[in-house]
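Worksheet for the structure shown next.
Removed: one protein chain of the complex. Kept in place: all other protein chains.
Note that the chains are named A, B and C in the order they appear, and that numbering of residues resets to 1 at the start of each chain.
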């Protein structure tokens, strides 16, 4: 049973388009119909742009037609006394500008999804805390912001368990009132590999869609449900524990692949048993079990700084690579 | 210049109806047309019900037709190792029941106004944190809540400076979606006397109305602006510094009233100078200066517990004076 | 390779004495020399007392001579609208009384270990927040506390990464000054099984000792290093991810034990390969990877309430099962 089959049977969604794409291409690295991929390197890592082009590709990729930009930043995880992320921040700002295409008189609503009280889920609120909010200034001191800043509002809607209200329901009325040209949703993601944690940033021009990520507590946030363009920015902070269990199974197979008895175990006949094994190991929590490094709070902090910095540069005409740092304190 | 004139000229609004009423009655304790007042004592203090009955009284009292219930709890301020507020909590629950009139199948939206980051303004968020939220349970485990709990959602909308969005605007869309039978807004208030801080709780069935309180950052939250019944619960946590300055002026007058020269100072001829004096003393902050005791965090915590406990008893059929404590941990 | 061997080779310490004991007894349930075990049931679960009696048992059990009391509370994990933990709290208070043996004029120092900023590690700070601190009252209002309360001080020393100071070093000077009759350290633990998370409380009269638990950032906190009796209270909030990987390996073996080729894999010859597999799966985080349920914040909150309630009952003469709830708000 390969990872693709396992994820399907376990009802586990991979939040990163690059991971879903890699799974489909498999070891043979076949092309996926209707999906284009471009990669470019820069000093801090690699930027991969995946474009899902048609309804067919939408189905195979398990996510809507649109563009998914992934920053892979292998050095980001390692601590750094003097944190300098200027290059990544400005590159991210550039890509965000292409996706969001901000105009001087645009209005934006930045939404920090997730739960303040659970560290791996706190990325969204952290980014909002560092986002430069200006919407009220256009009313009170328009002469100081006009032309220099865009109109930016920001909220952290909280989670269903604390508010009793679905995020989509909370945002719908707000969007009707604020009428943003674009809503930007920030969220922690679940990856299919530990090496992704704290080293990857994904931008999706399709918003956030059902089946995704760390929580099952929200419905889709996209142009269809909210009535405005939605851009999602996410960082993997956890891996589903079932994925770790499966990777262990896979690794044994690979190590002992000369043993025919073992290879047989992975035949479709045994799928049921293998699913049961993983299920038993993860009992009594199953789907809600997450694997995360102890230092996840630091990883989230670093990612939040880069995303907020890039957003502030992207959205506000007068903020650029030379002065954005002062918006992040 | 008496306090009434001073407050008018300084554009300072008293949040407590009992204070506005007392000002109008003056030392002579005259009746105010169109306003009824009833007082009852209970073991922990006094409950005063003020009813504004007509449009004329609305004008003189500076607040809408409706009922204003004030709990005065003189003992509450003093610290208590084993905090036992059961009597006040259950009395408050009783009055809330009369005002809110909850039915088993009702829906409520509890809104914690104010700013987490500024202690005297954090009452609303603290109450929301301790409110029993059940709205999502009616979807996921209806059999466990049906008939036992009411449908309660809760949010802390944040403040204009952090979100860029007026509270009324944020709530309007939410009310349309949640369709609460009643919205309950919790807010920190500004009093006209220091003795009110942390010893007074006010319930108003008229919601929150312009000109009120500690912040000028919100517009009215009431049936007219939100489209549903709004009950406001508030606790004074600050006194405007200008009031303290005025009280000092008044006290001198009283102390030295035998001095004709001094009495003359308070004649209308000098109003301008006196206003200027207070203004100069409070420069450069003026209207935003608040007087608050150092232990305000403890006072807020106590009030938040009483209000949340009373709300949980009031709203949920299965919560009563014997089991409400477990909802407050 | 069995779990015992795996843990040893992986340098993973089990924080729970009951787990270490069960491992040693194995499937055959053999007696462990020098270790006594007693179990009693009560309405909410089981209490197991393990006594390590001699130097030999100290070595086999990997922890000092002393008493380890474990509460197993299988129902605790499941959410509860009206949280009522009175029975468990009072039973825990009784056992703490036996271990701590508080006298009316005793002084205690409660220490909340762990990191506020990382949810699974925040148990200690949460308990301290709800502990009734009285030490200063003996100076300022002795008449109100004398005979009714014990003298209790409490701190959350923070973690090495934020302070730069080892916890033991921070506590040493404080113990010299406060001179507690007993220091009570609260800490989040790492378990060897997911079913332990949020359902188990361990009391150890031996303090906290090297090799233990979720963090490697502290040295031992015990009578030898601190100069006063140290009682540790802990709750498992995570399982080391390597344990999950190993359990998956084990489960395959069990499922397919009729396959001789598979059984061979677990022979000592392959230990190196199997260690390598787990290591590769958990790369690049290895030892720091923790598995924890998404709802860990709620589990911690429940455990913190029970522990703080039991501590307040145990330490203070005037606090008992009828009034302890008011200390937990």
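Basically, a contact is a pair of C-beta atoms (placed from the backbone, for glycine too) under 8 Å apart; a residue touches a chain by one contact, two chains touch by 3 or more.
Note that the structure is a prediction, hence the values are computed from the model and not measured.
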item: Of B:145, B:228, B:245 or B:328, the residue in touch with the unshown chain; value: B:245
item: Listed residues C:59, C:136, C:254 or C:321, member touching the removed chain; value: C:136
item: Contacting the left-out chain in the complete assembly, out of B:101, B:255 or B:318; value: B:255
item: Hidden-chain contact residue, picked from the options A:20, A:109, A:123 or A:149; value: A:149
item: Where the missing chain touches chain A, by residue; value: 81-84, 132, 134, 137, 144-145, 149, 301, 305, 318-319, 323, 325-329
item: Positions on chain B where the hidden chain makes contact; value: 77, 115, 117-121, 194-195, 197, 214-215, 241, 244-245, 247-249, 251-252, 255-256, 259-262, 265, 273-274, 276-278, 280-285, 288-297
item: Residues from chain C at the interface with the omitted partner, ascending; value: 133-137, 151-158, 160-165, 169-170, 172-178
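Rule of thumb we're sticking to: only the chains that are shown with their structure count from here on.
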item: Remotest chain, chain A as reference, centres from CA atoms; value: B
item: Rounded Å distance between chain A and chain C, as computed from the means of their C-alpha atoms; value: 35
item: Centroid distance [mean C-alpha coordinates] between chain C and chain B, Å; value: 44
